[in-house]
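In what follows, a single structure is set out as structure tokens and then discussed.
Removed from the display is one protein chain of the complex; every other protein chain stays in position.
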Amino acid sequence: MSELKFIEGYPEYMYKLIEIVHETRSARLKEKPRFMTLEEREEVLKIHPDYAPGGKREIRIGPNKGDVAPNEVVDLLEAYPLINPNEIDLNNVDYEPDILIIGGGLAGTTAALWANDNGIPAENILLVTKLRHGDSNSVMAQGGTQAADRPDDSPIIHFIDTMGGGHFANKPDVVRALVEDAPSIIKWLVELGAMFDRDENGYFLELSGGGASRRRMHAAGDYTGLEEMRVVRDEFRNRGIPCLEFNPAIELLTDNDGKVVGAVLWNMETREYKIVKAKATILATGGFGRLHIRGFPTTNHYGATCDGVVLAYRAGAKLRDMDTVQYHPTGAAYPQQIIGLLLTEKLRTAGAQVVNVDGEAFVNPLEPRDVEASAIIRECYIRNKGITTPTGIRGVWLDIPMIDLVRGEGSIKKLFPGMVRMYNRFGINITKNPVLVFPTLHYQNGGVETDPYGQTNVKGLFVAGEVSGGVHGKNRLMGNSTLDCLVFGRRAGITAANYVKSGVKIGKLTLNHVEKYVKELENTGIKTSRRSPILLPDYRGKAVLARMIDVF
Amino acid sequence: MEKTLEEKTSERFLDIMERIKESNKSVTTGIDEKEIKHWVTIYIMGKAYKVPADLTLMQAMEFAGYRFIRGAGCRAGFCGACATIYRKKGEYKLRTALACQTRVEDGMYLVQIPFAPAEKPVYNLDKEGGGLDVVFKHFPEVARCVSCNTCTKACPQTLEVMDCIQAILRGDFKFAAENSFDCIQCGLCSIRCPAEIIHYHLFQMVRRIHGKFGVPPEPNLEKRIKEIEEGKFNEEFEKLLKLSPEELKEIYRKREIKLD
Partner (left out) sequence: MKIPYYPGCTLKTSAKNLEVSALESAKVLGVELVELPRWNCCGAVFSMATDDLIHQLAPIRNLIRVQEMNEKGIVENENRVVVLCSMCFNTLKRSNMFVKEDKERLEKINNFLSDTEEPYQGNIEVIHFLELLKNDIGFDRVAEKVKKPLKNLKIAPYYGCLLLRPEEIAIDNPQSPKVLENLLEALGATVVDTQFKTRCCGSYQTVNRKELVAELAYDILNQVKISGADCVVTSCPLCMFNLDTRQEEVKKAHPEFKTIPVFYFTQLMALAFDLGESFYRFDLNYVNPKPLLSEKIF
């Protein structure tokens, strides 16, 4: 780095290329790239990491045997448990709540509040989470939450948009629940005190999102998920609902009927296990970005390691749509310190264009995410019109300064304080200069199959949020993820509460399903040292790992 | 045998995927020191470590061999889990940072503060309302502010923390809510405050009060909720749920896009 000359946060050679972006901006303002035809979309999608060869394989065991999923996911499904069921003492129960919620993001926390509202006393709920309560993908959601509340919009249109975005693979009844609950869940948040962006007359300031045919994004600057999470968490804490941090579930418990009846937790700091016996278990563990599927960087938080899917699968839960992965088109590609971090789609809805090395806007900025991402990969690696960073990463420009030209001076600062701040930390002023972007691993489209009430095919096991599958089909739309957490957090909380109130008889606690799964692994001839869930990624230096001695 | 066009394309795409994987490996796997040209020395809790010069504090600690349980969360500047304090070589100033959002500099002395000890007061806004008296009841220490501005200097989000505290003292919740909005609740202000104010919990309460009592109900939202409750869309949904994906696709194709 020392021999590179830097201008406003960029090495000199990149800064020279930025001049081209400046020069072409006014022309690009007038001529916007058209949308692709369905045929053109099909063509460009061939380079999408989901469809490019070599990324996926068949799952050989379990309820989804024969289905295809990314190698990194299959690796975890075809892996041995962290515990030996024979060594776990299930007779000493440490916690005995009515409802166990695994996962401390927006979905899990929302579920806790609604279970409490529906007759489960706070002390009979237990929320456990791997990191701190709220350290989740939820807080990183920037763009907004969809809810069709404007007069020219309707839940019907939201439904159609969501189905189309998901390539019509979504479960329609689940999507209906998503869109019909959306306005009332926004109201719930407002009544809890969440501050959404409003205009001077008190109306929500709503922008559109890729794949949405109306403006229905409810945002709070570019801290939307953070605002939703912290308000809901604050209320959770006011209610006195018990929460265990740094205590991930490492296995579910089943009884002799095969119902899910709690979990084995692992206290990451003391390294002891704890037994939770619960009448109902809600899984809200989020997604899998930290698996770095196909070697992509990710927008996801530190703990996004697919744990919930692994646990549920062993307990017999069916998965769906695990074959598709959402790559966000615009992850940071420069500087090195923030590679893969999210640049919200809202930047493009607000007017920023995606531009190649010659200053051409080569793709309409509002194509669905998979199409947009593929177009960027094609531009960089097939048409060779990307920009290469000093560390060898290719990307294209996201022309953020255009937003101020379209929406008026100061709009970038007002709409995207978080982005302005992040780039400022590395010496780049995004109100003046474009930033370099490349697709980044963003979202687990599929997951544990849910019905409209957050129920899975396994009795006693409920799901909400990113861990679930069915609502987004093969591709999630912007603004539907926080909505998913909220709507199905509420639904799973209520359904679980009703399930508990209907009278649940728990038989003997067992890990029979794990034993059975291990046998199936062995019988299928899967010999591996892999163990799952992995809980956290490992980024320690190679030299350190090579000389590591595990003493304590 | 000559490869078909399809096979060639397939090979080419596979190669592209491999190249992308290779270019990103410094952030997706542990770093191999053989590939590093530029180094700096940092002091993690006093111990010197040589680390690559273009890493964040968090990445550098990982490179040095630390595997985080605490002290890492979103890794993108939103969660506040990686609050860090540090001094630079030859400087008396105690600086603050988010480990995931700050590049290493040669000669940094650093330690993480992964948890700010503080109890969150419990309140019920529906019962207690949102007056200044309610805020004072739960956060009496706010009156101890001496306007030293240390909180502001400690904020890794560069918020005007003291101005927000002062606004609360005079009941200006709107100012405090709007200007504390980007708070990620890392707690660094509260660790540094000589008046021992718990800013991040206090701001949370004030924002909720402002969001709940300080803005009018949204007319469009109220109207749409009523329509849904009255079953306005039921009939159409029943029809849509019976359609095949092909039929839905047709509707999707023809849908009107209104984004202005």
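Order of writing sets the chain letters: A and B. Residues in each chain are counted from 1.
Keep this in mind: contacts are C-beta pairs under 8 Å (C-beta built on N, C-alpha and C of every residue); 3 or more make two chains touch, one makes a residue touch a chain.
Just so it is clear, the structure is predicted and the values come from calculations on it, not from any experiment.
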Visible contact partners (per top-of-document touch definition) of the missing chain: B
Chain not shown: contacting residue from B:K21, B:K50, B:R87 or B:K153: B:K153
Residues from subunit B at the interface with the omitted partner, ascending: 132, 143, 145-149, 152-153, 162-163, 166, 169-172, 194
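In the analysis below, only the chains that are shown with their structure count from here on.
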Complex contacts: residues of subunit B adjacent to subunit A: 9-10, 13-14, 16-17, 19-33, 37-38, 53-56, 59, 62-70, 72-79, 81, 101-103, 120, 122-125, 157-158, 177, 181-182, 184-185, 204-205, 207-212, 215-225, 228, 233, 236-237, 240-241, 245, 248-249, 251-253, 255-259
Footprint of subunit B on subunit A - complex, ascending: 1-2, 38, 46-47, 49, 52-55, 131-132, 134-137, 139-140, 147-152, 154-157, 159-161, 163-164, 168-169, 172-173, 176, 180, 183-184, 186-187, 190-195, 198, 202-204, 208, 213-215, 220-221, 223, 225-227, 230-231, 234, 237-238, 240, 246, 268-269, 292, 294-299, 301-302, 335-342, 377, 381-382, 391-394, 417-418, 421-422, 425-426, 536, 538-545, 548
